[in-house]
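Let's look at chain A:
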Amino acid sequence: MILLVLPFVFALAAFLIPEKLVKYFGLVAALSSLAVALGHLAYFNPEHLVYIFNPNKAFPMGLSFKMGYDGLSLTMVLLVNSIVSIILLANYRKELAENKLFTSLVFFMQAGLLGVFLAQDGMLFYTFWEITLIPIFLILYWFGKQDNNSVLLKFFIYTLLGSLGMLLSFIFLGTSVQSFAYNDLISSGLFIPAKIACWISCGFLLAFAIKIPLFPFHTWQPSTYTTAPMAGTMLLSALMLKMALFGMIKWMIPLTFTGIQDIKWLIITLGSIGIVYGAVIAIKQKDIKTLFAYASISHVGLIAAGIILFTQLSLESAIIQIINHSIVAVGLFFAADIIESRTGKRNIYELGGIAKLAPRFGFWFAAMTFVSVSVPFTAGFIGEFLLIKELFVAHWFVGIIASTTLVLGAVYMLRAYQLSMFGAPKMTQFEDLKWNEILVFALLTVSAIVIGISPQCIMNFVKPSIEHINELMVGGLNFIK
Partner candidate 1 sequence: MDALIVIFITGLIGLFVGMMKKPVLSLSISVLGLISAFILMLYYKSYESPFGNYNGLNFTPSGNIFALLVIGLTLLIVLSGFNYFKKDIEHTADYYGLILFSLCGALILIGFTNFFMFFLGLEIMSIPVYVLVGIRKQNTLSSEASIKYFFTGSFATGILLFGIALVYGASGTFDLNEISNSVSIWKEAPAMFHVGVLFILAAFLFKVGAVPFHFWSPDVYQGSTDAVMSYMATVVKIAALYSFVTLFGSVLGASGNIYTGILEIVIIASFFLGYVSALKQSNFKRLLAYSGISNTGFALLSVFTGDFGSLWIFLLGYTASTIALMTVSQAIEKIDSEDIKNWKGIGYKNPFIGVVVLISFLSLAGIPPLTGFFGKFLLLSGNYQNHLTLVILALISSVIGAFLYLRFVINVFAKESHAEKICIGPLHITVLIISTFVSIFGWTIILF
Partner candidate 2 sequence: MSPSVNNIGSSLDFFVIVAIALFVIGSYGVLTRKNMIVLLMCIELMLNSVNLLLVTFSKYYGTSDAQIFVFFIIVVAAAEATVGLSILIMAYRSNKSIDIELFNKLKD
């Protein structure tokens, strides 16, 4: 239970710490929550589900406030804790780190995210899904660019609209099964007529498509990413996005499996359109942050299409790709923010020759570009290889469209890197990376390489929980080949 309560306590404690010590407190707190998560990992056997809060009192309306984790959600918890500590480390030198309000909001955010991944009850999942919306909104509002009211409103309302769709589906499922607990929802033999099942899965799809963002629902994403502060963009792109993908794996498909079959190809087409669409637009973007935002739309479209196939291999490679996308998102947006904080400009045409002035930054930014272009020995290579294989097996044409991400990805990433880094330097000085920035880049690249070389360690960890979901599935039809 400490796993979830700890971030709340830190969030409140952040107000009591004097201004100067807040940034040390932030780092120490994030690392200690990571240590707690690792403690849970130490004696965790991937086979069975561990409950951290399991009140056996029957609550009205079928609500059961169960919390617990299995292989899949523990990986996500570890991802959240490590990414939050990396964000605070990256933020260490900026003046924002001294801000008590900012640190407490980040910890509130972490608590909400942990809640989402640990919830074993439909309503609890939905509650934490909405809770995370508040701190990120406040971070973006107070610490982002000043004139971003309309952008923020669009972001908040967009996500809220989606989550209300999910609420409707949860209500429908929960009340017809008389309980919101995950095990009852998933294994209830309740027969939903196909048409309604399709509507329920559309409710879930609306919420997740807006959050991911899938193709037509993505208009909020680029503008929000550019006006947000660095930590805000990282939280949004590296962690909030994963809530939606995790939600698809754990909640959307198992609960409304019959409904998914009808909209399966819709999502795959949306995903693959997103891949090409994001990549093509990213090619001609001027602002480096919008460029990375569209890049992340393209990366994520692939993952979403992979998840919907719901085969053993596609799910595991989707999880690897999720972790890889978090690493890439944090790395790229960190680099974009370094450029913006040191030169004040984000338009890549105005930048140039930074690699000559700051060779260390040039090297590490190159490393991140290669990780994002998924060169061998990085997690992206394995993830994309397997995902495109699954898509290719599902339908050869979708495979071909998905594989364009390799070529187009190289085009826009290298263009961004080369226009900003190479050529004659256009600015007088650009001081090189400091110790904490190098540490962040090093951590990201090393973890990408480690996962790239031995993805098996994650796959074994996650496999039993996917099989568990499949056995519990309605009708237990064993479709995972």
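Keep this in mind: a contact is a pair of C-beta atoms (placed from the backbone, for glycine too) under 8 Å apart; a residue touches a chain by one contact, two chains touch by 3 or more; residues count from 1.
Per the selection procedure, all candidates are chains of the complex that A comes from, given by their letters.
Quick caveat, the model's predicted, so the values are computed rather than measured.
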item	value
Touching chain, any copy counted, for chain A within the complex - options 1 or 2	1
Contact set on chain A toward candidate 1 in their complex	59-61, 123, 126-131, 133-134, 138, 141-142, 146, 149, 152-153, 156-157, 160-161, 164-165, 167-168, 171-172, 174-175
